[in-house]
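Apart from one protein chain that is not included, each protein chain of the complex appears where it belongs.
Read from first to last, the chains carry the letters A, B and C; within each, the first residue is number 1.
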Amino acid sequence: MKVVIQQSDFDVAREMAEIRKSHPEIGAMVNFVGLVRDFGEAGRVREMMLEHYPGMTERCLEALLVEANERWKIVDATVVHRVGSLLPGDQIVLVLVASHHRKEAFRAAEFLMDRLKTEAPFWKKEHTVEGWRWVDAKASDEAASSEWM
Amino acid sequence: MKVVIQQSDFDVAREMAEIRKSHPEIGAMVNFVGLVRDFGEAGRVREMMLEHYPGMTERCLEALLVEANERWKIVDATVVHRVGSLLPGDQIVLVLVASHHRKEAFRAAEFLMDRLKTEAPFWKKEHTVEGWRWVDAKASDEAASSEWM
Amino acid sequence: MKIRYFARLREAFGESEEIKLTAETEVSEVAALLKERGGQWLDELSRPYRVAINGKMAAMDAKVSDSDELAIFPPVTGG
Partner (left out) sequence: MKIRYFARLREAFGESEEIKLTAETEVSEVAALLKERGGQWLDELSRPYRVAINGKMAAMDAKVSDSDELAIFPPVTGG
């Protein structure tokens, strides 16, 4: 299981290949990729800045992977999250879960995304026509996350 | 929305890029990739042959995409399914759903896979140490599919 | 009417055959005719199978006429 925080982009196919080559027993892979949308609450987005808490962020994501592994029979998983300056259409986050069967992979990937959204210390700032503004946390994310409790 | 049946392999990152370039409003992409497992019900798998019903298979998958689009607010989707000879570790199927928000993409991707498993006319034959055998349909797939009714 | 077979049934019966229908017929009656041939026809069609008419899944009480394409195949196992 792998957690990476990086400024550079990631290649979903390469991350999948890395897991596949060491696990011939895998039957299912579910990937979630989050992208910078061109429209936010304050209108058209020109740029996004992502900040994190080095050390805590990695440990938090590793703990989520351990929990996903305990709750579902997954074979392997990778989380890559970008920080720094991003543009509309850019990839932000990859959650990749490999398992024997598809149900476990779907459940674990959705769990990881829901909990990442409310627990992992990342903060987004958007540049719109009105200038830079910090993105507000969403009540819907809190609700989705608490359903896994 | 795109449906492709092909013998050759597919590249998840390329399929994602194709959708991303024409839809800057996408915030979430969920990919499901099914792989040939090295172990089946009759032991170690050496090879797999996949047969389909040309014409019906494509129409069936297109109808599932239309239904997914009606049930969830998705932006675009792609299904690629391979036929012919495959080896353990090979990619079999890609279901890729792009949407504004992650919940819709997760729901639609899981729906498409569950229904594809029980409705799309594909048949698998495995080569094991005991020779070639047709893979039996699973009751668990029927159960998963009927939950969407 | 053209009947197409797939997968295990294709291996047993061949890819397709033509039978003459003089009137609209229920799929179940066509299946009964095939089973009357005995041998592997009886064996294979005593196991679970599905049918499609002109490329759409159909129930056993659906009706076919001579211009239709009927497909008979085992439960699907793709994905």
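Brief remarks on what is shown
Definition applied: a residue touches a chain if its C-beta (ideal position, glycine included) is under 8 Å from a C-beta of that chain, and two chains touch if they have at least 3 such contacts.
Remember, predicted model here, so these are calculated numbers, not experimental data.
Note that the absent chain touches A when the full complex is taken as a whole.
Residue in contact with the omitted chain (choice from A:44, A:101 or A:125): A:125. As for the chain not pictured, it touches chain A at residues 34, 50-53, 55-56, 59-60, 81, 92-93, 113, 116-125, 134-137.
Going forward, only the chains that are shown with their structure count from here on.
Measuring from the averaged C-alpha position of chain B to that of chain C gives a distance of 26 Å.
Of all residues in chain A, none touches 2 or more other chains. Shown for chain C are the residues that touch two or more other chains, of which there are none.
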